[in-house]
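Here is the structure we will look at.
Removed from the display is one protein chain of the complex; every other protein chain stays in position.
Note that the chains take the letters A and B in the order they are written out, and that residue 1 is the start of every chain.
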Amino acid sequence: MKRIISLLLSLLMVLALFTACTPANNNGDANGEPDEVVEPGEEDADVIKIGVFEPLTGMNGGGGLQELGGIEYANKMYPEVLGKKIELVVVDNKSDKGEATTAVTRLIEKDKVVAIIGSYGSAVSIAAGDIIRDAQVPTVAPSATNPMVTQGNDFYFRACFLDPFQGEVMATYAIEQGAKTAAVIMQNGDDYSVGLANFFINAFKKLTGEEASIVDVSEFQLNEADFNAILTNIKAKNPDVIFAPSAATTAPLIIKQARDLGIESLIMGGDTWENPAVIDVAGEDAEGIVLSTFFDENDPATNEAVAFVEGYKAELAGKEPIIPAVAALGYDAYILVRDAIERAGSTDGVAIRDALKETKDFEGVTGIINFTEEGDADKNVAVIKSVQDGQFVFIDSVEVK
Amino acid sequence: MMDKLNDKKSKLFLNLLLIAVFAAILILLDTKTIGDAYVRRILNLSAIYAIVSVSMNLVNGFTGLFSLGQAGFMAIGAYTVAIFTVPLEARAKIFYIIPQNPVLAQIELPFVIALILGGLLAALVAVLIGMPVLRLKSDYLAIATLGFSEIIRIVFTNIKSITNGALGIKNIPIMPTMWVFFGVAIISIGLMWLLINSSYGRAFKAIREDEVAAEAMGINLFKHKVMSFSIGAFFAGIGGGLLATLFATVDPNQFYFPVTYNFLLIIVLGGMGSISGTIIASFVVTIGLEILRFFDEPLALFGVNIPLFRPGLRMVVFSILLMVLVLFFRNGLLGQKELSWKLVFDWLSGKKPIKKTDEGGAA
Partner (left out) sequence: MTSELLLQQLANGISLGSLYALLAIGYTMVYGILRLINFAHGDIFMMAAYFMVFSIVTFRLPWYIAIVVVIIVTIALGVLLEKTAYKPLRNAPRMSIMISAIGASFLLENLATYLFTGVPRGFPDIRILTTTVELGSLSLTVATLITPFVTLILLYVVLFITNKTKIGMAMRAVSKDFETAKLMGININQVISTTFVIGSALAAVGAILWGSRYPSVMPLMGVMPGLKCFIAAVLGGIGNATGAVLGGFILGMAEIMLITFLPSLTGYRDAMAFVILIVVLLVKPTGLLGEKVTDKV
């Protein structure tokens, strides 16, 4: 008996792998609304699949889930295209590059998605880039800000601004506040952190015209918790600002330890800091930190945004106090893709890609969107937020030409 | 069936049949007649895991040295392939923060040479590491090798002009055919099989069973340990190099030490000291991890969302399997035996397996 079971099991496994190539097999991952029962043979004709690859666990798990929320809400608002239902196929890339490549291959080959949305972070997007280009599946990254994501990749687009821009915004803002010196802390091992930190350093040096205006550059490692030593070194150099782009997991540790050491400098971060976890963990010490982000719910730029803020706010009630910017970008990425499919009039990868390229003055939640040659959303305004009374509040928007 | 089994001819026939079936499946897959890129990718990954797992089994299962350094050696192989095979014109774009070392920036090697170079470098580092640490035993050796694996990773994160640090290297040329992965796997595992069945292999096993006795028999402990360790590292480096071309991108975090635990699971499942068991386990674990993905997806049964199914469950199931294996099935699939027709037929006909089966060709 045991033997037969194990034989059957192994047979099943082989079968499972091989049936993976037939598109009709999809009962295991029906991802639509729970109340919807998909009829096996028919679904192909009625459903257009869009893949979503986001980090749902791992270092960026928190941000990935926020972004997914926006994408799913958009799917709820605009459930159809070309008269067919849009089905989201969600895979977890675990914030891991190896996992990301497999996850994307799975979306393309097994689930036969016509387009992909993702990912939250740059590292996994870059890793998956080659596969996406070779398979000619148009992809829109909601919040991957590193330039390499879309560089030389005709099929990769993005809905957000880029790190060189963000670095310049933060440097400009710091200098507007009267800062003359800055210290930078980055995570050695994270493309986003290292990239953004370097763009900030370059911009700050250029704007102040002083090589010595960056008084300290420190690195820390994956899963590091103790920043006292780094911060004590920085304290001795007394910079006007500390710029520490990092994941939402480490940000509060840096902020709190800096304040515990009696550092009074302005502490700044990047878009990842707009995460309730930062305030939750750092508590009072989070007051006064400054970060740049993509979107402000109190200043909706378009009609789409007005509707989005109202609707999604109700959806989030009781869960999150404010709409995370990445949710807005996730929403935009979805409606961009949907709009392109609509205009392309087909689900062919190249046709959708061409339609995406031709996107003109598209009304998104995060503003009017056009794509540059590289496929980046052409945005020149960033929102600066701070934390007051345990809330993220809008303080300024910075424009860079 | 037993009659047939005693017949050498039919055994040969069965072996040839099996090889033909595998070759046919591979050819069909490779020519894209059956399967798709997703299936091919997972099978390629399985082949790579098989190489690394057998190399780890060579050290852990056959020589009895508890080494947890596989991730570090893979990193060496992967980076060698990455650094030398990326087309020259693509490099400035990749090393966009700190430029690549000017000497390296002008060298581009063919894949096969870079792959072998990666293996050799891994073996060289293993000799340098092995000379001091192989004096240590069991858990001390384990933690020391794990430490070295981490040191390798941290050094790679920091020598930015060579490895591009945290940003990793992308645009590594992808190999167009499955034969690269399966060919290298067959050659590598074949070589390790020959080694294990040579007089060196017998010495390794003697060391595993009883070091003192082995030494008394005139086996040079140190020489054999360093040999097993560095050959294991060579093939881990080869596996790493293949991984680089499969993923087309490398970065230091891919080689964080818990990666080694995957291979540990594979050799425990397959059987410490069984090559065929390890190969089977590599495929089972890699394919299984993909199939287990449905655990991570929300599951709706009759319109009701089952709350248990959400991201992370897959890895919980994976680690529970590892624990169950260690606690209840310590010998894994095959223990120290190798797969043979006799074993298969005995098993099918419900016979108790005879200890120490030496006959039968390894399938």
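Here, a residue touches a chain if its C-beta (ideal position, glycine included) is under 8 Å from a C-beta of that chain, and two chains touch if they have at least 3 such contacts.
Bear in mind the structure is a predicted one, so any value in this text is a computation, not a measurement.
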| item | value |
| --- | --- |
| Neighbouring displayed chains - absent chain, whole complex | A, B |
| Among A:180, A:256 or A:357, residue touching the chain not depicted | A:256 |
| Among A:82, A:225 or A:350, residue touching the chain not depicted | A:225 |
| Touching residue (missing chain; options B:14, B:144 or B:250) | B:144 |
| Subunit A residues that touch the omitted chain in the full complex | 57-62, 65, 95, 188, 216, 218-221, 223-226, 228-230, 232-233, 235-236, 248-250, 252-253, 256-257, 260-262, 277, 280-283 |
| Touch list for subunit B against the chain that is not drawn | 60, 64, 66, 132-133, 135-140, 142-144, 146-148, 150-151, 154-155, 157-158, 258, 261, 264, 268, 272, 310-313, 315-316, 318-320, 322-323, 326-327, 330 |
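One rule holds in what follows: only the chains that are shown with their structure count from here on.
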| item | value |
| --- | --- |
| For subunit A paired with subunit B, centre-to-centre distance based on mean C-alpha positions, whole Å | 34 |
| Residues of subunit B touching subunit A in the complex | 34-39, 41-42, 45, 93, 96-97, 154, 157-158, 165-168, 170-171, 174, 243, 247-249, 251-254, 256, 284, 287-288, 290-291, 293-294, 296-298, 300, 303-305, 311-312, 315, 347-348, 350 |
| Residues on subunit A engaged by subunit B in the complex (per definition of touch) | 3, 10, 13, 16-18, 20-21, 28-31, 34-35, 37, 56-57, 61, 90-92, 96-98, 101-102, 105-106, 108-110, 123, 126-127, 129-131, 134-135, 147-148, 151-152, 187-191, 193-195, 198, 221-222 |
